[in-house]
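What you see is the complex with one protein chain gone and the rest in place.
For chain A:
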Amino acid sequence: MFHDKKDLEKRMRRVVVTGLGLVTPLGADVETAWKNIVAARSGAATITRFDATDFHTNYACEVKPADHEYGFDPNKRVDHKVQRQVDPFIVYGIDAASQALEDAGLTDMSEAERFRAGCSIGAGIGGLPGIESESLVLAAKGPKRVSPHFVHGRLINLISGQVSIKYGLMGPNHAVVTACSTGAHSIGDAARMIAADDADVMLAGGAEGAICPIGIAGFGQARALSTGFRDDPTRGSRPYDKDRDGFVMGEGAGVVVLEEYEHAKARGATIYAEVIGYGLSGDAYHVTAPHPEGSGAFRSMEMALRKSGLALEDIDYINAHGTSTPLGDELELGAVRKLFGSAMGGVSMSSTKSAIGHLLGGAGAVESIFCILAMRDGVVPPTLNLDNPSENCAGVDLVPHTAKQRKVRAVLNNSFGFGGTNASLVLRAI
């Protein structure tokens, strides 16, 4: 099954993770967010950005304001003028990318190094709040009142653009747009750019900030959102539970520093993990519904594992896509079972979307960081609210309610998106 690993090794350079950055509904730095995830806290609450009383749902996982216990202060790392001109997803992305670069100790690269350093930070939707509000300005006041920063303040590739300007990064400048697979594709694509010698260092990840009236209304009309837990929003995101009724929208960003292995070793960098497998596939089935046999999910995971050269038994943890939608969770679980077969008994699988909601374009990157921290700390994060698992869950360790101590040597991270786009990453400790 894994026969082509040796050929690949001859041609491709090794890629490791040397920096992490997070902005999430449970914390705006890596350690705070992770501490809260492991402590089984939920970032869900009634929406504060606008009055959502009459919407399909009135709860989400918002990034908390600066004065909150684990809030986000944009003034720490994002220029005041930039903040005024761009949508929240770009602010989150710049901040997470800056954290990652600081963590890697790479904020002061020489010009020669910066020619070999790039950005691949995407988003699923981009500047929805700004598109909404400026459309209202256009309707009410006419074209001469639309902000001159409207376009470049909303475009998805403007996290990569802004970060490259902030740090002078002149290598590949790229942005993936594959809905909820964006974060995973961004890391996978950027890793390949380093492996193929296009760059030595890449900032890679994804962001989202689409909690606004048109965003909640749009996903609500697509029947994708959890709606039944207005009394206690923290119970809304409940992957694999019988009572799950849709996803809870999250927001934030996750960005990692990817670095060529020898480059990282030579400068004595802290190496968190190695990116060893990347798989991609298309469902070719339906715009929003997953393939009924989970075939796209299966092929994506299978490709990532094959590329990794690992045996199924080597994977200790799967961070599931697990959005808490009735159809999706079940199909992913089926595909995982089919792939892992008898190796299923040794693996833990959980969905951290139960705690921070669905970060859409940010999800795959944020969850990859949680996977890395699971390996670092020997603990797998829990699936919250898993009170009554679906029938299909029998015999699978879904880490209900509380985190679990266990050795984690290698991880699989899944992300699947609208349009039938699937991405899987395999990372290992090093």
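FYI, a contact is a pair of C-beta atoms (placed from the backbone, for glycine too) under 8 Å apart; a residue touches a chain by one contact, two chains touch by 3 or more; residues count from 1.
Note that in this section contacts and distances are computed from a predicted model.
> Per UniProt, what's the omitted chain called: "ABC transporter permease subunit", "Acyl carrier protein", "NADH-quinone oxidoreductase subunit J" or "Electron transfer flavoprotein subunit beta"?
So the chain that does not appear here would be "Acyl carrier protein", according to UniProt.
> Hey, which of A:R13, A:R41, A:H149 or A:R376 is the one touching the hidden chain?
Missing-chain contact among the listed residues: A:H149.
> Which one touches the absent chain: A:H68, A:R84, A:K265 or A:K407?
Going through A:H68, A:R84, A:K265 or A:K407 one by one, A:R84 is the residue touching the chain not shown.
> Could you please point out the chain A residues that touch the chain left off the display?
79-81, 84, 144-145, 147-149
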